[in-house]
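Have a look at this one before I ask anything.
Omission of a single protein chain aside, the complex is shown with its protein chains in their original locations.
Let's look at subunit A:
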Amino acid sequence: MTFAVTVGGRSVECDQDQALLDACLRAGVWMPNSCNQGTCGTCKLHVVSGEVDHGSSPVETLSDEERCAGMALACQARPRGDVELRPQGTSAARTANPLRDMVATVREISDIARDTRRILLGLNEPLTFDAGQYVELVVPGSGERRQYSLANTADEDKELELHVKLVPGGVATHGWLFDGLAAGDEVDISGPLGDFHLPPESEDDGGPMVLIGGGTGLAPLVGIVRTALRRHPEREVVLYHGVRGEDELYDGDRLTELAGQYPNFRFVPVLSHEPADGYREGFPTDAFVEDVSTARGWTGWLCGPPAMVEAGVKAFKRRRMAPRNIHREKFTPADA
(Lines give C-alpha, C1' and ligand atoms only; values in the text may rest on other atoms or scores of the structure.)
Protein backbone atom coordinates (compact mmCIF):
# COMPACT_ATOMS: atom_id res chain seq x y z
CA MET A 1 0.00 0.00 0.00
CA THR A 2 1.40 3.41 -0.90
CA PHE A 3 0.62 6.90 0.38
CA ALA A 4 1.27 10.42 -0.90
CA VAL A 5 4.07 12.29 0.88
CA THR A 6 4.01 16.02 0.20
CA VAL A 7 6.98 18.24 0.92
CA GLY A 8 7.64 21.74 -0.36
CA GLY A 9 4.77 21.51 -2.83
CA ARG A 10 6.02 18.25 -4.35
CA SER A 11 4.30 14.97 -3.84
CA VAL A 12 5.96 11.57 -3.96
CA GLU A 13 4.69 8.03 -3.48
CA CYS A 14 5.81 6.26 -0.34
CA ASP A 15 5.20 2.64 0.48
CA GLN A 16 3.81 1.93 3.95
CA ASP A 17 7.03 0.09 4.81
CA GLN A 18 9.30 2.71 3.28
CA ALA A 19 11.07 5.49 5.15
CA LEU A 20 9.89 8.99 4.19
CA LEU A 21 13.45 10.04 3.40
CA ASP A 22 14.01 7.07 1.15
CA ALA A 23 10.87 7.84 -0.86
CA CYS A 24 11.82 11.50 -1.25
CA LEU A 25 15.43 10.89 -2.26
CA ARG A 26 14.41 8.27 -4.80
CA ALA A 27 12.03 10.79 -6.37
CA GLY A 28 14.79 13.41 -6.51
CA VAL A 29 13.27 15.52 -3.73
CA TRP A 30 16.12 16.59 -1.50
CA MET A 31 15.85 17.05 2.22
CA PRO A 32 18.60 17.36 4.82
CA ASN A 33 19.94 13.92 5.76
CA SER A 34 23.17 12.44 6.91
CA CYS A 35 23.54 9.20 8.85
CA ASN A 36 20.35 7.36 7.80
CA GLN A 37 20.60 5.46 11.09
CA GLY A 38 18.32 7.66 13.19
CA THR A 39 21.23 8.84 15.31
CA CYS A 40 22.28 12.23 13.94
CA GLY A 41 18.93 14.07 13.78
CA THR A 42 19.79 15.87 10.54
CA CYS A 43 16.59 14.69 8.84
CA LYS A 44 14.29 15.79 11.69
CA LEU A 45 11.21 17.47 10.24
CA HIS A 46 7.67 18.61 10.99
CA VAL A 47 4.72 16.41 10.11
CA VAL A 48 2.23 19.11 9.13
CA SER A 49 -0.64 16.73 8.53
CA GLY A 50 -1.21 13.01 8.55
CA GLU A 51 0.26 10.35 10.81
CA VAL A 52 3.54 8.52 10.78
CA ASP A 53 4.92 5.42 12.48
CA HIS A 54 8.20 6.46 14.10
CA GLY A 55 9.60 2.96 13.57
CA SER A 56 12.91 2.56 15.38
CA SER A 57 13.54 6.30 15.92
CA PRO A 58 15.72 6.41 19.04
CA VAL A 59 14.31 8.51 21.88
CA GLU A 60 17.75 10.14 22.24
CA THR A 61 17.36 11.64 18.77
CA LEU A 62 13.60 12.22 18.80
CA SER A 63 12.24 12.90 22.28
CA ASP A 64 8.68 12.17 23.36
CA GLU A 65 8.04 15.92 23.48
CA GLU A 66 9.20 16.25 19.90
CA ARG A 67 6.95 13.37 18.84
CA CYS A 68 4.01 15.04 20.58
CA ALA A 69 4.92 18.30 18.83
CA GLY A 70 4.67 16.57 15.45
CA MET A 71 8.34 16.02 14.73
CA ALA A 72 9.70 12.93 13.01
CA LEU A 73 12.95 11.48 11.70
CA ALA A 74 12.51 11.14 7.95
CA CYS A 75 15.01 8.28 7.73
CA GLN A 76 13.05 6.15 10.23
CA ALA A 77 9.40 7.21 9.97
CA ARG A 78 6.92 5.34 7.80
CA PRO A 79 3.64 6.85 6.62
CA ARG A 80 0.35 5.62 8.05
CA GLY A 81 -1.61 7.58 5.46
CA ASP A 82 -1.06 10.58 3.24
CA VAL A 83 1.28 13.00 5.01
CA GLU A 84 2.53 16.52 4.51
CA LEU A 85 6.05 17.35 5.71
CA ARG A 86 7.96 20.55 6.36
CA PRO A 87 11.75 20.40 6.74
CA GLN A 88 13.27 22.26 9.70
CA GLY A 89 14.84 25.64 9.16
CA THR A 90 15.46 26.87 5.66
CA SER A 91 14.61 24.40 2.98
CA ALA A 92 16.81 25.94 0.33
CA ALA A 93 16.17 24.22 -2.96
CA ARG A 94 19.00 21.87 -3.76
CA THR A 95 19.63 19.51 -6.53
CA ALA A 96 19.37 16.00 -5.33
CA ASN A 97 21.44 13.15 -6.56
CA PRO A 98 18.56 10.69 -6.76
CA LEU A 99 18.85 7.63 -4.58
CA ARG A 100 18.92 4.48 -6.71
CA ASP A 101 19.14 0.75 -6.32
CA MET A 102 21.77 -0.87 -8.53
CA VAL A 103 23.47 -4.15 -9.14
CA ALA A 104 27.24 -3.68 -9.18
CA THR A 105 29.90 -6.16 -10.24
CA VAL A 106 33.04 -6.69 -8.18
CA ARG A 107 35.94 -5.71 -10.46
CA GLU A 108 38.84 -5.97 -8.06
CA ILE A 109 39.60 -6.79 -4.45
CA SER A 110 42.99 -5.87 -3.02
CA ASP A 111 44.45 -6.10 0.45
CA ILE A 112 46.00 -2.68 0.96
CA ALA A 113 46.80 -2.65 4.68
CA ARG A 114 46.34 -4.70 7.85
CA ASP A 115 42.72 -5.94 7.82
CA THR A 116 41.91 -3.41 5.11
CA ARG A 117 40.64 -3.99 1.59
CA ARG A 118 40.00 -1.82 -1.42
CA ILE A 119 36.96 -3.04 -3.35
CA LEU A 120 36.19 -1.73 -6.82
CA LEU A 121 32.59 -2.09 -7.98
CA GLY A 122 31.68 -1.70 -11.64
CA LEU A 123 28.35 -0.16 -12.64
CA ASN A 124 26.43 -0.57 -15.86
CA GLU A 125 25.04 2.93 -15.63
CA PRO A 126 26.95 5.92 -14.26
CA LEU A 127 25.98 7.02 -10.73
CA THR A 128 25.44 10.71 -10.03
CA PHE A 129 26.93 11.63 -6.65
CA ASP A 130 29.12 14.20 -4.91
CA ALA A 131 32.58 13.22 -3.75
CA GLY A 132 32.36 12.19 -0.09
CA GLN A 133 28.89 10.62 -0.24
CA TYR A 134 28.33 6.97 0.60
CA VAL A 135 26.48 3.90 -0.66
CA GLU A 136 24.78 1.02 1.14
CA LEU A 137 25.66 -2.57 0.35
CA VAL A 138 23.10 -5.30 0.91
CA VAL A 139 24.73 -8.22 2.71
CA PRO A 140 23.63 -11.34 0.80
CA GLY A 141 21.33 -13.67 2.64
CA SER A 142 20.92 -11.46 5.69
CA GLY A 143 19.04 -8.45 4.35
CA GLU A 144 21.43 -6.31 6.44
CA ARG A 145 22.75 -3.11 4.91
CA ARG A 146 26.16 -1.58 5.51
CA GLN A 147 27.34 1.90 4.63
CA TYR A 148 30.63 2.60 2.84
CA SER A 149 31.97 5.95 1.68
CA LEU A 150 33.05 6.44 -1.91
CA ALA A 151 36.68 7.40 -2.48
CA ASN A 152 35.79 8.57 -5.97
CA THR A 153 35.51 11.98 -7.53
CA ALA A 154 32.17 12.69 -9.19
CA ASP A 155 33.49 11.96 -12.68
CA GLU A 156 34.64 8.48 -11.62
CA ASP A 157 31.03 7.44 -11.88
CA LYS A 158 31.17 3.93 -13.33
CA GLU A 159 33.59 2.26 -10.95
CA LEU A 160 33.06 2.81 -7.25
CA GLU A 161 36.00 2.58 -4.86
CA LEU A 162 35.35 1.45 -1.29
CA HIS A 163 37.81 1.04 1.58
CA VAL A 164 36.72 -1.66 3.99
CA LYS A 165 38.08 -2.50 7.42
CA LEU A 166 37.60 -5.96 8.87
CA VAL A 167 35.27 -6.06 11.87
CA PRO A 168 35.97 -9.33 13.71
CA GLY A 169 32.72 -11.30 13.71
CA GLY A 170 31.06 -8.67 11.52
CA VAL A 171 28.31 -10.04 9.30
CA ALA A 172 29.34 -7.88 6.32
CA THR A 173 33.11 -7.90 6.60
CA HIS A 174 34.11 -11.07 8.46
CA GLY A 175 31.26 -13.05 6.94
CA TRP A 176 31.36 -11.72 3.40
CA LEU A 177 33.66 -8.96 2.14
CA PHE A 178 36.75 -10.61 3.66
CA ASP A 179 35.48 -14.14 3.21
CA GLY A 180 34.00 -15.37 -0.01
CA LEU A 181 33.65 -12.20 -2.00
CA ALA A 182 35.29 -12.62 -5.39
CA ALA A 183 35.82 -10.62 -8.55
CA GLY A 184 32.83 -11.05 -10.81
CA ASP A 185 30.32 -11.29 -7.93
CA GLU A 186 27.20 -9.20 -8.15
CA VAL A 187 26.39 -6.88 -5.24
CA ASP A 188 23.13 -5.06 -4.55
CA ILE A 189 23.80 -1.44 -3.64
CA SER A 190 21.80 1.76 -3.02
CA GLY A 191 23.12 5.28 -3.22
CA PRO A 192 24.22 7.92 -3.07
CA LEU A 193 23.48 9.03 0.51
CA GLY A 194 24.73 11.55 3.02
CA ASP A 195 25.65 15.21 3.27
CA PHE A 196 29.41 14.86 3.73
CA HIS A 197 30.53 16.58 0.55
CA LEU A 198 31.86 19.87 -0.74
CA PRO A 199 29.51 22.74 -1.56
CA PRO A 200 28.64 23.17 -5.24
CA GLU A 201 31.55 24.51 -7.25
CA SER A 202 29.92 27.93 -7.63
CA GLU A 203 29.85 28.33 -3.82
CA ASP A 204 33.33 26.96 -3.20
CA ASP A 205 35.58 29.96 -2.57
CA GLY A 206 38.78 27.94 -2.59
CA GLY A 207 39.48 28.61 1.10
CA PRO A 208 41.91 26.54 3.16
CA MET A 209 40.83 23.07 4.28
CA VAL A 210 41.91 20.51 6.80
CA LEU A 211 40.76 16.89 6.54
CA ILE A 212 41.32 14.24 9.17
CA GLY A 213 40.57 10.59 8.47
CA GLY A 214 40.88 7.74 10.94
CA GLY A 215 41.58 4.30 9.41
CA THR A 216 39.27 3.72 6.43
CA GLY A 217 37.68 7.07 7.27
CA LEU A 218 40.26 8.21 4.73
CA ALA A 219 38.02 7.02 1.89
CA PRO A 220 35.66 9.98 1.40
CA LEU A 221 38.53 12.39 2.01
CA VAL A 222 40.39 10.91 -0.98
CA GLY A 223 37.48 11.91 -3.17
CA ILE A 224 36.92 15.28 -1.52
CA VAL A 225 40.56 16.34 -1.52
CA ARG A 226 41.05 15.54 -5.20
CA THR A 227 37.86 17.44 -6.08
CA ALA A 228 38.86 20.43 -3.98
CA LEU A 229 42.33 20.66 -5.49
CA ARG A 230 41.09 20.31 -9.02
CA ARG A 231 38.72 23.22 -8.44
CA HIS A 232 41.34 25.45 -6.85
CA PRO A 233 44.85 24.13 -7.50
CA GLU A 234 46.46 26.80 -5.30
CA ARG A 235 44.32 26.26 -2.22
CA GLU A 236 45.89 25.27 1.08
CA VAL A 237 44.85 21.75 2.05
CA VAL A 238 46.16 19.54 4.84
CA LEU A 239 45.10 15.89 5.01
CA TYR A 240 45.86 13.85 8.13
CA HIS A 241 45.54 10.07 8.10
CA GLY A 242 45.47 8.62 11.58
CA VAL A 243 46.05 4.92 12.19
CA ARG A 244 47.47 2.78 15.01
CA GLY A 245 50.55 1.51 13.23
CA GLU A 246 52.46 1.76 9.97
CA ASP A 247 50.91 -1.42 8.57
CA GLU A 248 47.47 0.19 8.65
CA LEU A 249 48.54 3.02 6.34
CA TYR A 250 47.53 2.87 2.69
CA ASP A 251 47.33 5.14 -0.35
CA GLY A 252 50.50 6.90 0.81
CA ASP A 253 51.99 6.90 -2.70
CA ARG A 254 48.80 8.18 -4.24
CA LEU A 255 48.58 11.08 -1.80
CA THR A 256 52.28 11.89 -1.89
CA GLU A 257 52.00 12.07 -5.66
CA LEU A 258 49.08 14.46 -5.26
CA ALA A 259 51.23 16.62 -3.00
CA GLY A 260 53.77 16.72 -5.81
CA GLN A 261 51.17 18.10 -8.19
CA TYR A 262 49.68 20.67 -5.83
CA PRO A 263 52.27 22.72 -3.95
CA ASN A 264 49.89 23.82 -1.17
CA PHE A 265 48.62 20.33 -0.40
CA ARG A 266 50.20 18.42 2.47
CA PHE A 267 49.59 14.79 3.39
CA VAL A 268 50.48 13.83 6.96
CA PRO A 269 50.19 10.21 8.15
CA VAL A 270 50.15 9.91 11.96
CA LEU A 271 50.67 6.75 14.03
CA SER A 272 48.89 6.63 17.39
CA HIS A 273 50.10 3.41 19.02
CA GLU A 274 53.04 1.86 17.17
CA PRO A 275 55.69 4.49 16.41
CA ALA A 276 57.87 4.01 13.35
CA ASP A 277 60.76 5.92 11.85
CA GLY A 278 59.77 8.76 9.59
CA TYR A 279 56.21 9.11 10.87
CA ARG A 280 54.48 11.56 13.20
CA GLU A 281 53.37 10.03 16.49
CA GLY A 282 50.15 10.56 18.39
CA PHE A 283 46.63 11.44 17.35
CA PRO A 284 46.01 13.24 14.07
CA THR A 285 43.84 15.82 15.83
CA ASP A 286 46.77 16.72 18.11
CA ALA A 287 49.06 16.92 15.08
CA PHE A 288 46.67 19.45 13.57
CA VAL A 289 46.75 21.58 16.74
CA GLU A 290 50.56 21.50 16.65
CA ASP A 291 50.77 22.38 12.96
CA VAL A 292 48.07 25.00 12.48
CA SER A 293 48.09 28.09 14.68
CA THR A 294 44.79 29.48 13.46
CA ALA A 295 42.04 27.90 11.38
CA ARG A 296 39.94 31.07 11.12
CA GLY A 297 38.33 30.95 7.68
CA TRP A 298 39.17 27.26 7.15
CA THR A 299 36.76 24.43 6.59
CA GLY A 300 37.28 21.14 8.40
CA TRP A 301 36.39 17.57 7.39
CA LEU A 302 36.28 14.65 9.77
CA CYS A 303 35.63 10.98 9.09
CA GLY A 304 36.57 8.19 11.45
CA PRO A 305 35.76 6.64 14.82
CA PRO A 306 33.38 8.78 16.94
CA ALA A 307 36.08 9.58 19.50
CA MET A 308 38.37 10.90 16.76
CA VAL A 309 35.57 12.97 15.26
CA GLU A 310 34.74 14.49 18.67
CA ALA A 311 38.40 15.25 19.28
CA GLY A 312 38.58 16.79 15.81
CA VAL A 313 35.66 19.13 16.45
CA LYS A 314 37.32 20.29 19.68
CA ALA A 315 40.67 20.74 17.96
CA PHE A 316 39.14 22.75 15.12
CA LYS A 317 37.27 25.02 17.52
CA ARG A 318 40.39 25.40 19.64
CA ARG A 319 42.02 26.81 16.51
CA ARG A 320 38.93 28.98 16.06
CA MET A 321 37.40 27.36 13.03
CA ALA A 322 33.76 28.50 12.77
CA PRO A 323 31.57 25.55 13.84
CA ARG A 324 29.38 25.89 10.74
CA ASN A 325 32.48 25.12 8.67
CA ILE A 326 33.09 21.83 10.45
CA HIS A 327 31.82 18.85 8.46
CA ARG A 328 31.68 15.35 9.83
CA GLU A 329 30.57 12.04 8.42
CA LYS A 330 27.86 11.01 10.81
CA PHE A 331 27.23 7.38 10.01
CA THR A 332 29.10 5.02 12.26
CA PRO A 333 30.30 1.55 11.34
CA ALA A 334 28.12 -1.30 12.51
CA ASP A 335 29.37 -3.42 15.38
CA ALA A 336 30.00 -7.09 14.94
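As a convention for this text, contacts are C-beta pairs under 8 Å (C-beta built on N, C-alpha and C of every residue); 3 or more make two chains touch, one makes a residue touch a chain; residues count from 1.
Here, contacts and distances are computed from a predicted model.
Asker: Determine which name in "Acyl carrier protein", "ABC transporter substrate-binding protein", "Formate dehydrogenase subunit gamma" or "Cytochrome P450" the UniProt entry assigns to the undisplayed chain of the complex.
Answerer: Of the names offered in "Acyl carrier protein", "ABC transporter substrate-binding protein", "Formate dehydrogenase subunit gamma" or "Cytochrome P450", the absent chain's UniProt record gives "Cytochrome P450".
Asker: Considering the complete complex, identify which of A:287, A:302 or A:321 is in touch with the unshown chain.
Answerer: Missing-chain contact among the listed residues: A:321.
Asker: Give me the subunit A residues in contact with the hidden chain, please.
Answerer: Subunit A touches the chain not shown through residues 65, 88-89, 294, 296, 313, 316-324, 326.
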